[in-house]
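Incomplete set of chains, arranged as in the complex.
Chains: A and B, in written order; residue numbering restarts at 1 for each.
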Amino acid sequence: MIIGIGIDVVALDRFEGLMNRQPTFLDRVLTSREQQHSDGTRRNIASLAGRFAAKEAVAKSLGAPAGLRWHDCEVLTDISGKPRLEISGSVSDFARSLQIIRWHISLTHDGGHAIAYVIAES
Amino acid sequence: MIIGIGIDVVALDRFEGLMNRQPTFLDRVLTSREQQHSDGTRRNIASLAGRFAAKEAVAKSLGAPAGLRWHDCEVLTDISGKPRLEISGSVSDFARSLQIIRWHISLTHDGGHAIAYVIAES
């Protein structure tokens, strides 16, 4: 059964502006392993913004409760390139309280926008 | 079981143009309680356009049948900020005929676009 869904769009120029104006922004919202490819190189703006959008989409799918911590929801990439979620702490607690056991996530970007879309199933 | 899904994107400048050129447009597509926040202030363009996109997404999830009335699908906001649908009349009739009993909806906007995404479940 579907418990919640979420979509989020992020304008890349606005995201890059946040990164430039707030030097702590990126580390606050993304963990270090989210910021890098598996070979250690830094992800580009579209990829970083997509991960940020995914976290917003996850929060919406949970009903956007207060108390969620950015680092408690990580958007990682399988060897095949498929994105997947790894949740812990505050996000895991809310998900458990809603009996969510499976997450589906998809990311896309083009034309200056990154979009994430999430479904949470029990 | 999923009966239908829908997505809709609305360019905010096009939406604002429609509002300016057609003084009756907004009242035709959105009810008065959709146009306002709970404190009675008018929603901004992105929020109004998101509600319009949600209705288009709902229509798509029903197979875009003829005869749907704009005011028979209202996009309201819970105290938590979470959007929810309230359907009646023509939309309720079509939903019942498809055995839809649950709706999931999510809204987002940034970079001049509002996007709505809907899932209808039996």
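Methods note: contacts are C-beta pairs under 8 Å (C-beta built on N, C-alpha and C of every residue); 3 or more make two chains touch, one makes a residue touch a chain.
Keep in mind it's a predicted model, so treat the numbers as computed, not measured.
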item	value
Assembly copy number, counted for this structure file with 2 shown	3
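Convention: only the chains that are shown with their structure count from here on.
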item	value
Separation of mean Cα positions, subunit B and subunit A [Å, integer]	25
Footprint of subunit B on subunit A - complex, ascending	1-2, 4-14, 56-57, 60-61, 63-65, 112-113, 115, 117, 119
Subunit A partner contacts - residues on subunit B that touch it in the complex	2, 80-82, 102, 104-113, 115-117, 119, 121
